[in-house]
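A protein chain is absent from this complex, but the other protein chains hold their places.
Letters A and B mark the chains as written, and numbering starts fresh at 1 in each.
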Amino acid sequence: MEKKTWLIIGIGNELAGDDALGRQVVESLAKKALPGVQILSLPQLTPEMTEHLRCYEQVIFVDADVSGQEVALRPLASEGIRQPFSHLWSPQAILALLEMTTGSVPQAWLATLPARDLGFGKSRNEFGAELVAEAVRLIEVLIESQTATPRHLDEATRTVGSGTSK
Amino acid sequence: MAVRTLTINEKLVSAPEGATILQAARENGIDIPTLCQLDGLSTVGACRLCLVEVGPSGRLQAACVTQVAEEMVVRTETPKLREYRKMIIELLLTERNHVCAVCVANHHCELQDLAVKLGVDHVRFEYLHPHLAVDVSHELFGIDHNRCVLCTRCVRICDEIEGVHTWDVSGRGTNARIISDLNQPWGESPTCTSCGKCVQACPTGAIFRQGSTVAEMEKDRQRLRFLLTAREKREWLV
Partner (left out) sequence: MSRRIIIDPVTRIEGHAKISIFLDDSGSVADAWFHVAEYRGFEKFCEGRPLAEMAGITARVCGICPVSHLLASVKAADRILAVSIPPAAVKLRRLLNLAQIVQSHALSFFHLSAPDLLLGFDSEPTKRNIFGLASSDPETARGGIRLRQFGQEIIEALGGQKIHPAWVAPGGVRGPLSAERRTYLQGRLPEAISTVQRALGLMKQLLDRYPEETQSFGNFPTLFLGLVGPEGVWEHYDGFLRITDSTGNIVADGLDPARYQDFLGEAVETWSYLKSPYYKPLGYPDGIYRVGPLARLNICSRLDTPLADRELSEYRQRVGGAATSSFYYHYARLIEILTSLERIGRLLDDPDVLSLRYRARAGINQLEGVGCSEAPRGTLFHHYLVNEDGLIQKVNLLIATGQNNLAMNRTVAQIAKHWIRGPDIPEGVLNRIEAGIRAFDPCLSCSTHALGRMPLVIEVRDSRGTLLGTRRRDATS
């Protein structure tokens, strides 16, 4: 099977305050229509998602994080996940399941945006737009770094580090 | 025709004498949310969603019924107006029983669209949960008072366009209800011509086609515009 290049998945509940920030990021990226980039905006991950992931070489999960202080983008590994039955599937758990069932995983990153309020309703974060813009910028730099010339790579790795599949 | 010059949102605009602020704003690409207003029908200023601030003191006026005046200063987007509009939608939602997920007009509802557009992501007031009837005695159509916002579009389209005045309003305040003729079941109405104009005019799922299932009740609100153009200009533009 010929693999497509990038999959970017925004995860969150659009009516749980800052939980929606990850989805705002991918919706913003969708408007840019970057070549070779597929966008998914989802309320939550399900085991069936592994079947989408395996069609891509690189995947970026974008999620809100209550413990985070700033926008971050880091490589994601699948190891060490033992999740009991639950309706909540983390990106790591999906990767672990994919690796166990197919033996390989795409290069993966997790972009997180600091969440302050997960209360009922839309995000009222006054810095929301800035956070989303920052995450979009980091993701664009990462995609460019993985596809561009070494000159760009230097800059990109300083900013976000390089991804790894393991 | 005399022309009036006024300012809307710091922008100098002109409008013919007798035009409303709403018309002047729309002519100039300025969007003001509306619910009870429907092009081609008389205006009643019932829903108050089109409130704007007029003059230096920011007096609240309904844009759909306020005529433009020379050197008038109008603001359509202020924090106060946004808050009031949101509150109006919330109050509409609490007054009756609107359950979008299982409504025939889900995804095709002006109230729902306005709630989304105005950022109504939750309701801060207590729901009244009134016990309201559904009248499906008419052979073709039904009216569910749970979903009615009392915009009176049905009353006006029936009276002004179809000319039979089957619909009217009885009661006051939260007891107000849309009624057919002398408050009898719609199916027994001696005046209703079953033309279906009220179905298309209704902004929500309150008036619907019989047998509609969830989200199936799509409405064509352009039908009224077509009808008026056909009557007034003898042009049948489809």
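Keep in mind that, in the parts below, a residue touches a chain if its C-beta (ideal position, glycine included) is under 8 Å from a C-beta of that chain, and two chains touch if they have at least 3 such contacts.
Small disclaimer: the values here were computed from a predicted structure and weren't measured.
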Item to check | Touching partners, among the displayed chains, of the absent chain | outcome: A, B
Next on the checklist: Just to verify: which one of A:V59, A:L97 or A:A115 makes contact with the chain not shown?
Outcome noted: A:L97
Checklist entry - Who touches the missing chain here, A:T50, A:Q107, A:S123 or A:S145? => result A:T50
Item to check | Touch residues of subunit B, complete complex, unshown partner | outcome: 101-102, 104, 133-137, 139, 142, 144, 187, 210-216
Checklist entry - Can you list where subunit A touches the absent chain? => result 47-48, 50-51, 81-86, 88, 93, 96-97, 100-103
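Definition applied: only the chains that are shown with their structure count from here on.
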Checklist outcome for this item: Averaging C-alpha coordinates per chain, one finds the centres of subunit A and subunit B separated by a number of Å equal to 42
Checklist outcome for this item: Seen from subunit A, its contact residues with subunit B in the complex are 15, 120-122
Checklist outcome for this item: In their shared complex, subunit A is touched by residues of subunit B numbered 119, 121-122
